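Coming up: subunit A.
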Amino acid sequence: MSFFSKLKGLQQTQKENKKVFLGADFDVRMEWFKETFQQSIDVTFHELTANQTRCGIVFLQCMVDQQTFDEQVLKYIVSPHFASSPSELIHKILDLQAISTMCTTILSDMEEAAEYILDGKIIVFFEGDSRMIAFPLTSFEKRTGSETTNENVIRGPREAFLEDIHTNVTMVRRRIKSPALKMEQLVIGKYTKTKVIISYIEGLCRDDLIAEVKQRINRIKIDGVLASSYIEECIDDRPLSPFPQSQKTERPDVAAAALLEGRVVIFVDGDPIPLIAPVNFYMFLQAAEDYYQRYFLTSFIRLLRYGWLIVSLTFPSFYIAITTFHPEMIPTSLLLSVAASRENVPFPSIVEALLMELAFEGLREAGIRTPKAVGQAIGILGAIIIGQAAVQAGIVSAIMVIIVSITGIASFVIPGYDLGFSVRLLRFPLMFLAGTFGIFGLMIGVILIYIHVVSLRSFGMPYLSPTAPLRTSDLKDIFIRAPWWKMQRRPSFSGSNDRSRSNIEKSIIGEDED
Partner candidate 1 sequence: MILIIIGFLIIFGYEWTYLKSKKRKKRTYWIVFGIIGASFIYCLSTVLFEHMPSPSDMIQFLFEPIQQKILG
Partner candidate 2 sequence: MKTEQITQNQLMLFFILYYYSTLVGFAASQLIYLSQYDSVLVIYISGIAGVILAYFVIKLATRRPNEFFVHYGSEILPKWIHIPIMVFFFVSFLQISGIILREYEDFIVQTYLPRTPNWAVGCMFGMVVAVTARLGFENLFRIAQGLFYLVILGNIGNAIFIGKELQWDRWIAFVTNHSGQGIFIGSFQTVPTFGEVVILLFIFPYLTQKHKTLKSIMWATFFSALFIGQNIIWLLLLFGPNLSSHLTYPMIEMIRYIRIADFIQNLDHLLISIWATMVFLKVTVFFTISVQILAHLFHLKDHRPLTFSLAAVMVALSINTASGTAELTSFLYQAWAAFLYFLEFIPFLYLLVDTIKQSNKKNKIGNKLKT
């Protein structure tokens, strides 16, 4: 940080901490509020007289529960039985807080009061006392009815996070009923003042990890945070890497499982997808369903996913390498059919593959962005044009279409969307390498990727961590999923000294029957 930016930062913090006290005069304060919120049609300023005392009410019209305020607060204040004199009224409300509403706050700083208003609270102040009271009657329209849309399961919970941060935190809290579950709030964003909640389980999560996460988030100086990805990109260990360095989920059960493993979950207000850190490569190949299905099935599917991962990364480049450099690798009959289908194609296989891959990526992107009504048309267009017409016209070979489709399927098998995307991205340089150096080039490319992944870290945790560096005790949940009664120890990155997480008596299994 240069000197000037430091100076700027200092000025900014001073500005942020600026306090305004205007004393007990009613009109001056009302004027201040009106000036601060001028040209803001949604702010309501209301004046009334209760027990010969002028009181002002300021709030955001669409963000408060006006009816409750009227019934629970206003009705009592204006009633002649509440107080007999102005001083009694002020004493009852501000000193004793003898009102039927919880969690009110007494404050006298005007800037603070303005912030409270923006946060959806109702500010009430009286003639003759500099203090103000804030009623937390926030209420606004939220999306309801949350069901998973991206991480679907056949068996297991279907609940998904919503945009409202408090709802999300509650969803996790409902799953982990322990006082050790901590939620710490930070506010990020100069203008958006977005709430960011860091949650972890004390005793399971390493202290240095919590400190590191907090420090990295606090370092962010940004105008606005509208989604968790703003935070994600600012706290990555290696921002230039194509690999995702924190996990995202829309499922409260996944977040809870991560917390139980000693990881940190970062909620951002307004985004239904919190971040989970640290993460390793293998976590992107684990789906929530893995833990809800029986372990045999899960283990099989996991191994399948690794196979598809390799296919997704290398299949087109492998094909290019074989057809251009090493035709002797495949059996003669297969070679002949490949050659026959490529007979009419005017391009070398690398150009053909690039054409098809780019067309496929384009189709995929178009499919996501288009309105649902048009979406189907795109599918048909893609199938006919790419699938059939291109082959019949002799622009691409039929085998290439098969290869691109298989690769496309493979990239969707990877449960972590981020990882799937980086694999799709890395496929292109590999194709170039295979087109220029054959298998040797492909190997060089794969080694480079491997080296990069080995050296990568996510919040200090090595990216390939249970395999390199090797931790045999953690391997039970990597390539296969061991049954729950076998996974008796927590992953070694958790901070607890006592690593046993379950102790299931094996005698349950195979109890004597006769």
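The candidate set was assembled so that all candidates are chains of the complex that A comes from, given by their letters.
As a working rule, a residue touches a chain if its C-beta (ideal position, glycine included) is under 8 Å from a C-beta of that chain, and two chains touch if they have at least 3 such contacts; residues count from 1.
What you see is a predicted model; the values in this text were computed from it and never measured.
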| item | value |
| --- | --- |
| Touching candidate for subunit A, same complex, options 1 or 2 | 2 |
| In the complex, subunit A residues that touch candidate 2 | 325-326, 328-332, 437-444, 447-448, 450-451, 454-455, 462, 464, 467-470 |
